[in-house]
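Some notes on the structure that comes next.
Just one protein chain is left out here, and the rest sit where they should.
Chain naming follows the written order as A, B and C, and within any one chain the residues start at number 1.
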C-alpha cells in the first residue's frame, strides 16, 4: 500500500507542498495514520508538468524521507500540476520502474491499493494490452498493468470510461479465478490539463481519499497560512489521507466515486466498473 | 552487451577468481578488450551454490568495479560452482531484476548478447511461457524472457534441447517480423551439478567464448600460480573473453557449439536451434 | 536512533536469526516498539566472521526489510559471531560509509544512540584520534568517531577501558561546550573471539539492551523451537530490544553496565566513563 498526493492549481514550488509543516507529504511517508501500513519506505516518485507537454518524472527506490535529491528538486521546481507517491511494496520488487507515477506520453497515473490475485490474472491483463503499447511496459506492478489496460481502453479520450473498463476487466478476470474482491484502491491520472481521481473497491471498503475545500474558504479559516495566499482560487490538493495541521480543510471522497478537476470546472460523480462485453472464455 | 564468467571445480573463494590479478573478472568490467562495448558498468550479478540446492544470488545496479559489498562477499564465500556477470545495458532499464544471472528454483542462467527486434517479439515470447511460470518473471530483459522460454521447453530435463527450442522460437518469430539475425550471444546455465555453455548467433558471427585448458597442463606451464594448485583437476573457467595474464590457457569455443562440464565428464558438441513445429499463425 | 543485534555461539545460518519469525531482526527494522523512532529505514549493516580473522561487512543505504541481497546472503552465510544493525539516521548523511557495524582490522563496532552536541565536539574527537588511524575514517557519524577514539585509547588491548576512556572524553568535551548529557546509547564490539556490550548514558536513562537467558533453560521452556536446538549451550543474542515471540527469554542489562561473552566465560559488570587525565585547556 502507498500514499499519494495530486496538486492542480497555480504554479507553486513543489517543496511548499511536500515539505512545509502545514502540508507535509514527506512526513507522511514515515508515519501514515490511516494507511494499512504505517511506513511507506519502498521508494517514491514525483511527476510534474513544466517544460513542454510531457511531464518530468523523478523516481527512486530510497525512502522519500531521507532522499536529498528529492529535497533539492522540490526546492527548485515550480509546477501547476504534479503528483507525488510514496510506496509500501507488496509483492512487486522495489525498483525504479515500479515506482509511481507511471508515465505514457503526456499522461501520468498512480494508485494506492492493489489487485488481489494479480499473479493469477497478470497474464490476461498483459495480453489485453494493445500490442503497440505492450513493449513500453517497463516494470512489474499491478498498477502499471492497469494503466496500460486503461490506455488500451481509451484513457486519452475518456478517462472515466477507460478506468471503468480497466477495473471491470480486472474484476471479471479476477472473479473467474475465484478472487472475491479483485480491485482495491484510489487512482489519480492526468493529461497535464485536467485531473481525474477515483475511489473504488470491489468490496465497497475503499482506501481513503480526500480533497481540499475551496481555497477562498480556507483562506478565511486559516488567514495566517502563507501557502493559501500563494495558490490560485481553483487550486486543489487530492490526497490519500489528510496531511498537515489544517483540520476542517479536507473533504472525503465518497465510496465508489470519481472527481474531475479541470479548466471547465469541477465534478464529483459516482463510479462503477464496466465489465467486458462478453465473459472470458 | 556484457561479460560473464562461469566456474566449476573444487570449492574456491570467489575473490580468487574475481579479483586476483591473474584472473580478474572485475578489471574486465572496466576495460573489456573484445567486447562490443568496452565498459560494462550497468550492474552486475553473482550466483553461487553453497548452502542447499538453491543458489544464492547477489545483484546490484552499481558498477562491479566499485562495489564494496561484492568485494566483501567474494572474500568470504567459497563455492564449487558460480556465475558472475557484468552488464552493459542495451535498452532494458538498469535495475536489479534485470541483472544476470537469473535464477529459477535450482537453476541459474546468464547471457551475453541480445535478441534483435526484442520489442517486436517480446509479447510472443511471454505468451509462449508456461502459465505457471509466467508470474515469476520479475524483470524486463530479453535474457529473462529467453530463460523462461527455455524453462517452458524443458530446461530442467534436457538443457541443450530446451535452449535449442527457445532460440529456434526466437529466430522463427523474429524472422516473421522481418528481423534478419534475431539471436546473438553466449549463454551459461547450470543446475548446480553440471554446467552448460552455448555459443551461437543467427548471423554466424557469435560473441566470443573461451574455456580454460586442462588444469594439469596449466600447472606445468604456470608452476608459480597458486590458484592453479588450489583448484581440482577438473576445474574449468568459461569466460566471454580471456581474462588475466595466462596466454595459452584459453581455448576458444567454436562457432555454433555448446559444451557440457559435468560429473560424467565433458563434451563439446555442435549447436543448432530447433524451429517450432509449425510456423506461427 | 537504531536497533542492533549481536550473536555469539555455535555457527548458524544468519537467516535463522535475521528472518525466522521466532527471532526476526528484520521485522523490527520496520516496527520497533521500544525505540525512540519506530522505523529504522535508513540503511543497515551486517558484519560476520568466517573466512579468516577479518570479518566480512555488508552494508547498504536501503531499508533492510526490502533488501533482496541481504536475504540472499543471510540464507547462505554461516557464522559463529555476527552483528546486524538497522539505522534511523539522525543528522549524518544516509550513505554506506555511515552504516554500522564499523570495521577496523579484526574489530567490529556498532552503536544505538548518539553523541549530543556532536557537531560541536567532532573536531576535538577527530583531533584526538591517533594520526595513523585518522586516514581510515571513511564516514561522518558520531559512532565511527567514537570507534576510532576507542581504538586510539587501546580497544585492541582492553576494550572496557578503551570504551570508558572514549566516552569519558566525549563527556568532558561535551560538558565543556555546555552539553548536559553528552553520551547516550548501547555499544557492541568484538575481535572475533569475545563480545563486549555496553549500556550507558550520561543522563542515566540509557537505551534498552537485552541478552538471552541460558540456552539450556530456554530449550526447556520452548521445546518446540528448532533454532534453540541448533545453537550451542553458550550461545547468546544481545539485542536493543527483545525480538520474536519468546517472552521470558530476555534479561535486561542494568543501567551503566557492560557484559563480556568470551571463551573464558561470561561477566556482567558496572560501567563508568573515565574522564581524560586533565581538563581540556
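Heads up, the rule we're going with is that a residue touches a chain if its C-beta (ideal position, glycine included) is under 8 Å from a C-beta of that chain, and two chains touch if they have at least 3 such contacts.
Computed from a predicted structure; not experimentally measured.
Peer 1: Using the touch definition up top, pick the residue from A:4, A:19 or A:48 that touches the left-out chain.
Peer 2: Within the whole complex, the residue contacting the unshown chain is A:48.
Peer 1: For the chain left off this view, which of C:78, C:106, C:122 or C:213 is in contact with it?
Peer 2: Looking across C:78, C:106, C:122 or C:213, the contact with the absent chain belongs to C:122.
Peer 1: Which residues does subunit C use to touch the chain missing from this display?
Peer 2: 93, 95-97, 119-120, 122-123, 126-127, 131, 134-135, 137-140
Peer 1: Touching residues of subunit A against the unshown chain: what are they?
Peer 2: Counting only subunit A, the missing chain is touched by 13, 48, 50-51, 56-60, 68-69, 72-73, 75-78, 96.
Peer 1: Counting contacts across the full complex, list the positions on subunit B that touch the omitted chain.
Peer 2: Subunit B touches the missing chain through residues 30-31, 38-39, 41-42, 61-63, 65-66, 68, 89, 93-94.
One rule holds in what follows: only the chains that are shown with their structure count from here on.
Peer 1: Turning subunit B onto subunit C with a C-alpha fit: angle in degrees, nearest 5?
Peer 2: 180
Peer 1: Among the residues of subunit A, which ones contact at least 2 other chains?
Peer 2: Within subunit A, residues 93 contact more than one other chain.
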